[in-house]
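My questions will all concern the structure given below.
A single protein chain has been removed from this complex, and every other one stays in its place.
Here is chain A:
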Amino acid sequence: MSVDSPARAGRGRLVLTRLLAAPGVLIGGGTVLLLFLLAFVGPYLTHWSYTDIDYASLRQPPSADHWFGTGGLGQDVYAQTLRGLQKSLIIGLLVALLSTVLAGLVGACAGYFGGWTDRLLIFFVDLMLVFPGFLVITIVSPRLRSAGWLAFVVLLAAFNWMITARVVRSMTISLKEREFVRAAQFMGVRPLRVIWRHVLPNCASYLIVDATIAVGSAVMSETALSYFGFGVKAPDVSLGTLIADGTDTAPTYPWTFYFAAGLLVLFVLAVNLIGDGLRDALDPTADAARRPSRRVRDAARPLPGRRTDSPVPTVDEATA
């Protein structure tokens, strides 16, 4: 959407200004940045590596030596958590991004073009929905084993976009009838450009909420995949595996569970804040950047993003 020129402020610039004016975005963005810093610089602050085992201390609470305590085999929880955070940050963000882009593109194209394009795309979406995703992954995993975490991200995204695509399709069908879309067509704007400029921005609220949910759920579904020997394997860890392993011992040895879970909650909350800000920045009627009493308005109207505020369901998923 490179419509900016020095002379005037186009949509890109206006959205960016509004985005940077929202305190939530700055807090969320800062938190994500700090998490990245912690994940990639933090391991150098301790001499323990995530593979090290300290036979002298099994299941010890946090101390000066082991900052987050130790696990059942004497692993250093601090080193493990940071190692897991490295994986989960990238997996969560990339999966959410990929699946949302795919869903938006397929859904909008199916809805906008209609006819055979619609039928074929929706047939494919339905096919993906009825396919047991894990079965497919077990079949293809031996061949992809060498491709590493990137293939893993692609697979996770590939089984996460279908329902969103269907919703985007139905939103597009109703948007297609709106006069501004018709006006663009009569002006000779090319179809893909109409989708990019008019259809997708008007679905943005939904897509953003969906993407923020996808971040949390991607981190957790990666755990499930490791049961198939795919994804993260011991001794390597991710936040997902740490939470899954720590769930049983959480009441008695809380440090094995709560540091990983807390970081995940923090991560998802930060992403939510960014998503909220982005949605408000894209929606000119939101005016969040300008009006002071944000909390009052939030209490008055239920926000669609509200349900993503708590990542508790994703933790439940792991315990289940």
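Quick notes on this one:
Criterion: contacts are C-beta pairs under 8 Å (C-beta built on N, C-alpha and C of every residue); 3 or more make two chains touch, one makes a residue touch a chain; residues count from 1.
The working rule: contacts and distances are computed from a predicted model.
For the chain that is left out, the UniProt protein name among "Imidazole glycerol phosphate synthase subunit HisH", "Cytochrome C oxidase subunit IV", "Integral membrane protein" or "ABC transporter ATP-binding protein" is "ABC transporter ATP-binding protein". When you scan A:Gly115, A:Gly188 or A:Pro251 for touch with the missing chain, the hit is A:Gly188.
Among the residues A:Asn202, A:Ser217 or A:Thr256, only A:Asn202 touches the chain that is left out of the figure.
Contact between chain A and the unshown chain involves residues 3, 5-11, 14, 178-180, 182-184, 186-190, 193, 197-198, 201-202, 204, 282-285, 293, 296-297, 299-300.
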